[in-house]
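Inspection log for the structure reproduced underneath, given as structure tokens.
Here the complex is missing a single protein chain, while all its other protein chains stay put.
On to chain A.
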Amino acid sequence: MADRSRLCTVWLGSETGILKGVSVTRKQAFNFCNTSHLSRDQEVRALCWGDPAESEVLVGSVDGTVKTFSTEKGQFTDSRRCGGPADGGFTGLALCGAALVTCGECGTLRVWREDSSEPALELSAGNNVCRMRQSPVHRDRVATGGKDNGLKIWDLQKPDAPLFTAKNLRDDWLDLRRPHWVRDLAFIPDSDKVVTCTGYHQVHVFDPSSPQRRPVLEVEYGEYPLTALSLPAGGSTVVVGNTHGQIALLDLRKGVVRGCLKGLAGGVRGLQCHPTLPVVASCGLDRFLRIHSLEDRTLLHKVYLKSRLNCVLLASRDLEDGRGAAGEGGSQEVKEEEEGGEDEVWDTMERVEEKPKRKTTEEEEEELQKKKKSKKKRKKGQD
């Protein structure tokens, strides 16, 4: 069990309650399950890394339990009860120092300390919260958003009022109130800004440092609700997915669609960009994990996992890397600058080996594709 879990570079939570680890190099998926019999109320709703070294995964289920899974040992080590099924499923899990921050669909945001079973802090973020995320820079700031519930940024040290409440868009040309439904959000690194995607196929960028509480930038994509969002390393683009299975790369500077990733046939439930590589993993209702390259928008890997998938988590280490050494300490949300001293170690050790490997596999793939193309072209008439 332990060696299997160490191989896995991508972790996914499914609707049946199984935590799946996928090793991309071997194209194998492993199931890790807590109980001997499965049940639907163990449905995994939120995943997050339990520690900066990425050796533990926190799994939040519908019935309100948060389980800790150790990737080193390959089994579930701990389970805590954080709220009940009446809260709805978890919409966000985050780790703030030693404390666990959870948020349920009913809107109650709770901070749990290690020892006690009562929340140390509890605040209400409105009703129908769809997503809660933690800022990678300021670890005690979290943002929440939901249906008819605008973006609110909270500071956990001062829980009385949110730091920033977003205002709804201006009324439309009939003077009717615009409907508002934040489905997913992310903090843009290197700045205070927050990017959200809505159920009305809009992507908004909010800037708390500016006096304007309305969105600074608005981009529309498609005709279906956008369900998932992720920021690749770089900071000027965003990847969004909608319920129809369309994933698009949007440019945040101009507000324009850069391109679409093809292949998904079902609604996108989870999207995650790798912190360093230009690669994005997507999972959804069609029971596949797909890994696309962001540069040329091609499908790199596709793995069939038998249940509908709710959330995906990528390890910071290289996807192709089979045996992971100690993690570089990057968080899952955004590339972190903590890599500092270990960079030299990585440079000398592994990169030299991997470049030729990756080149040859890519070259081989290209050659194969070219051969296939030339075989397919059959000239029927003279020219």
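The definition used in the following text is that contacts are C-beta pairs under 8 Å (C-beta built on N, C-alpha and C of every residue); 3 or more make two chains touch, one makes a residue touch a chain; residues count from 1.
To be clear about the criterion, contacts and distances are computed from a predicted model.
The chain not displayed here is annotated in its UniProt record as "Ribosome production factor 1", chosen from "High-affinity nitrate transporter", "dolichyl-diphosphooligosaccharide--protein glycotransferase", "AP complex subunit beta" or "Ribosome production factor 1". Within the full complex, the residue among A:Gly199, A:Pro215, A:Pro232 or A:Gly270 touching the omitted chain is A:Gly199. Touching the chain that is not shown, out of A:Ile18, A:Leu151, A:Val182 or A:Cys283: A:Ile18 (per the contact rule at the top). Listed residues A:Cys8, A:Leu285 or A:Cys311: the one in touch with the omitted chain is A:Leu285. The omitted chain makes contact with chain A at the following residues, 15-16, 18, 31, 38-40, 199, 223-225, 227, 243-245, 262-263, 265-267, 269, 285-287, 304, 306-308, 382-383.
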